[in-house]
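Quick one: structure below, then a few questions.
Here the complex is missing one protein chain, while the rest keep their positions.
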Amino acid sequence: MEALALLQDVFDILLGFGLLWLAWLALFSLDLFRSIVSFISFGLLMAIIWVRLDAPDVALAEAAIGAGLTGALFLAAFAKLQPASVNGKGSSINPQKQSSRKQLLRWLPALIMLWIASGLTIAILALPPHATGLTSEVTSNLTASGVSNPVTAVLLNFRGYDTLLEIVVLLLALLAVWSIGSSVPSIESEPGPVLDTLSRLLVPILIMVSAYLLWVGAHAPGGAFQAGAVLGAAGVLLVLSGWKLYPGLEGFPLRLVLTAGSITFVVIAILTMLVSGTFMQFPPAQASILILILEMVATLSIGVTLAALFIGSPPTDIKKL
Amino acid sequence: MGITFIDFPWAIALILLPLTGGLSCFLWPSVSKILGLVTVIGVMLSATGLGWLVIDKGVYHYLVGGWGAPLGIELYVDGLSLLMLMVTALVALGVSIYSIHYFELSYQRRFWPLWLFLLTALNALFLSADIFNLYVTLELMGLAAVALATLTGSHDAFTAAMRYLLATLLGSLAFLFGVVLLYHSFGSLDIAVLSERFESNITAWAAFGLISAGLVLKTALFPMHFWLPPAHANAPAPVSAVLSALVVKASFYILLRLWLEIFSQLDTDVDILFGFLGSIAIIWGSLQALRQTRIKLLVAYSTVAQVGYLFLAFPLAEKVGVTAWSAAVYLILSHALAKSAMFLAAGNLLRFGGHDRIADLDRVAQRLPITVAAFALAGVSIMGLPPSGGFISKWLLLQSALVQSQWGLVGVMLIGGVLAAAYIFKVLGRAFTQAPLPHEPGVVPATMEWAALLLAGGAILLGFFASEILAIIEIGSPFGAGEVKL
Amino acid sequence: MNTVFLYALVGIGLFCLGLFALIVQAHLLRKILAINIMGSGVFLILVALARRTEGGIPDPVPHAMVITGIVVAVSATALALVMILKVTESSGQPEFPDEESK
Partner (left out) sequence: MSNEIYNIFLGFVVAWPLLLTIPALHTRLPWPCFWAIFPAAVLMILPGEAFVAPSWFLFGTGLGVNSEARWILAMTVIVWSMTVAVVKFSSEQTYNFRTPFFFLTLAGNLGAVLATDLVVFVCASTLMGYSFYGLLLQRRNESSYQAGKIYLIFLIIADLTLFDALLLAAFETDDLRFESVRQAMTSTADTSITYLWLVLIGFGLKAGVWPFHLWLIETFKYSSWPARLLLGSVPVAVGLLGIVRWAPLGGATYYIPGLIYQGLGIVALLYIIIRAFSRIQITEIPAWTIVAVTGLCNVALGVGLAYPSLWHKYQYLVYPLIALTGVFTMFLSYGLSRTKDESISSTHRSSLNMFKAWSENWAGLMQQRKQNIKTRFVLLWGTVVLKFKFLHCFQKWGIAPGVLEQQLQYWPNAITLFLILVIVVALSVFL
């Protein structure tokens, strides 16, 4: 047993250092593309660490959103950035320009950073080794929440208000992106035969996975955000393989789907207020069905929003207005 | 059911109304103007309803989802948050009326949903009693503010907004780090529960350092103000007004709330540091304002200076508690109204002359008397001249400084007053001289002029209701026992 | 319990590394990467410390908080990336104008 514990410790240390090394690569590697690839690997390693820390829900979210979608966003931005900066005055990254002042500007922050790191280390090591947090409260109220997965219970019931605001944040980001409206056209490459076949094969599978994650979220790791992210990934894949939304759907229907998650949330919240007298108080008997409805609509909205964030430019219908 | 009028959940309405308003504006962009205006009027009514409720029945608690702390999220309204909500509603109304004619059609559909989400974030922030929920609202507010700041679409605006975005993200992250440390030390996210369980230890001070620094960065206290002047000066006028009047104050509100409820139990000298930085901010911001050649930058730097006054309350509250804090709250209110009026007036001048160079502002007074009057009235409040809200707040601050014989701070406040007078008359003086118009002036709709005057008049009126407002501040005694004497 | 503090310390390392990069790297894309890595650091600390429970079941509230945080982070990143494109379009450089001349 002891050998196993030691092995686990070594594994943890390796994972930790690997994570730091990848972060270093992502931040300080000379080649920007390598940086982004390192960042994606960083996200995947992070997902493994979440599993090690008994947080499978977070691991799923990290793998799908943190590594997958954020990475895709960075790659797309990188691709769009290349022509933009070449057309301009050219890249200014010039290692020869480093003056002594700039050297100082590197050392001073490094020193301060060491100071802060040591301060934070002391602060964290001073924490008591055992603390229950809110575990007992969550467990004792779990039956009334309508789901048996504690994380889903916290997300959609105990702290559902946070989640409502969070969905609004996501929608807001999309609104902001559309408002800024990049004039750089999105990448329009002919999908090769591999990508084409892959997308034909993968998209249905991804949708299936998404539905499974959604369903399983009630009692096991999974839930709206993870499912939505997988759905978003399917959308990204479709976009990459040249698929376009039917023009008739680009206007109000698209906007309706995007806002459906928030709207359902608000509607259910108001309904519960009318029934039980308190905002977002789900009656225990109906809680599970309400949460399921909420998650289904939210998944759809989150998936479409994430895919739209990846595309970046607003649909033509919005541009016209 | 039997919900009487007074028992109506006004607090929930304050969150849900702008949220649904924003969603509907996004869904039906062609009628966003009307939807937006209806929403803002609804928010105003809800704020009034909540005010009635709180004044009548005292502190208001609401358990979202019926769970209550520590498991769920609570909403909490006392005098302090009530006043913040009310001033938010008032400024929102003014800015919305102004925006009807300010934006072109294609910008209307971008502006309204973003603006209503920003309003949602502000209301949710002032209502929240949960530190993680505060983080989410901070992020919602920050992203909406940045998106709004880019609406002019100029190069400067994008660069400034980028800087603003990075600063606000960094500030939120520092805040979140502090929240993490607090949660793992004391096992709760609710402010009241934290306040009970709080004890001074090494983790607590690290959390305090991170949270204060993050919020100070977001509040743009000198020398953390680097992002504020360009971002506020390059945004569209109504957006600048909201950013200066409300968004900066929101992070200060959180700092104030956490300081009062939780961190007051720490034995610290940070108040002296805040007072020191605040003093420098007053002088520095005023001097910079005086140096500017464009009105909007001048007004933005004036915000840097006024933020400095807010932080003077920290060292002063050591001994005279309630008076100094009330002064800070009063300053938040009057500055919110005056500064938004000023930015709106600056927007009018910009629209009229096609530029906002102070040196070429001649002959505006004759053409835009209402705008210039709004600017002047707002200026009276910013300078702290009687009778205005700014006067009452600076009076209370000076009084608390005098009682403690803090002569340095008294001096800083007086110099700040002189400098404020100087930079405001730098603009106003120009408006009275005669010069031929170089080109055809732009058309400034009457609503835009009156919206500015409405807000400026509010800043002046605040000076007449000192006792009532000070009584509201006392509800729930967020600042401890005591009485403010005028 | 060692695992808990080991990962918490890695989190601090990520936070500080990201902060350092945020200061010294001029390229805006790297600044955004840095913000993301800082965020990951904070999340790591949050979740690692949630495992200090005695029963072995980690505290679920931090997990939910991190999921919320990840969604917020991706939203901010998407907005930031579009803005970088805009800044680059108008100035020709994915950097703040005052940093290129230095």
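Order of writing sets the chain letters: A, B and C. Residues in each chain are counted from 1.
Please note the rule applied: a residue touches a chain if its C-beta (ideal position, glycine included) is under 8 Å from a C-beta of that chain, and two chains touch if they have at least 3 such contacts.
From a predicted model like this one, the values you see are computed outputs, not experimental measurements.
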Contact list for the unshown chain, restricted to visible chains: A, B, C
Touching the absent chain when the full complex is considered, from B:A421, B:V444 or B:A459: B:A421
Touching residue (missing chain; options B:V38, B:L63, B:A192 or B:L273): B:L273
Given B:W10, B:Y135, B:F208 or B:F479, the one touching the chain that is not displayed: B:F208
Subunit B, residues in touch with the chain not shown (by the definition above): 163, 166-167, 170, 174, 202, 204-206, 208-210, 212-213, 216-217, 223-227, 230, 266-270, 272-273, 284, 287-288, 291, 365-366, 369, 376, 385-387, 395, 398-399, 402-403, 414, 417-418, 421-422, 425, 429, 432-434, 463-467, 485-486
Positions on subunit C contacted by the hidden chain, ascending: 19, 22-24, 96, 98-99, 102
For subunit A, residues in touch with the removed chain: 105, 108-109, 112-113, 115-116, 119
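Keep in mind that, in the parts below, only the chains that are shown with their structure count from here on.
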Top-ranked pair of chains - ranking by C-beta pairs in contact: A-C
Centroid distance [mean C-alpha coordinates] between subunit C and subunit B, Å: 28
Distance between chain centroids, defined by C-alpha means - subunit A, subunit C (Å): 12
Mean-CA-position distance for subunit B and subunit A (Å): 31
Shared-contact residues (touching 2 or more other chains) in subunit C: 15, 45, 49-50, 52, 61-62, 68, 72, 75-76, 79, 83-84, 86, 91
Interface hub residues of subunit A, defined as touching at least two other chains: 120, 124, 127, 131-134, 138, 158-159, 162, 166, 169, 172-173, 176, 180
Subunit A residues touching subunit B - in the complex, by the definition given at the top: 119-120, 122-124, 126-127, 131-134, 137-138, 141, 157-162, 165-166, 168-169, 171-173, 175-176, 178-180, 252, 255-256, 258-259, 262-263, 266, 269-270, 273-274, 276-282, 318, 321
Subunit A-facing residues of subunit C, complex: 1-10, 12-21, 23-27, 29-30, 32-34, 36-37, 40, 43-45, 47-55, 57-64, 66-68, 70-79, 81-86, 88-89, 91-95, 100, 102
Touching residues on subunit C, where the partner in the complex is subunit B: 15, 22, 28, 31, 35, 38-39, 42, 45-46, 49-50, 52, 61-62, 65, 68-69, 72, 75-76, 79-80, 83-84, 86-87, 90-91, 96-97
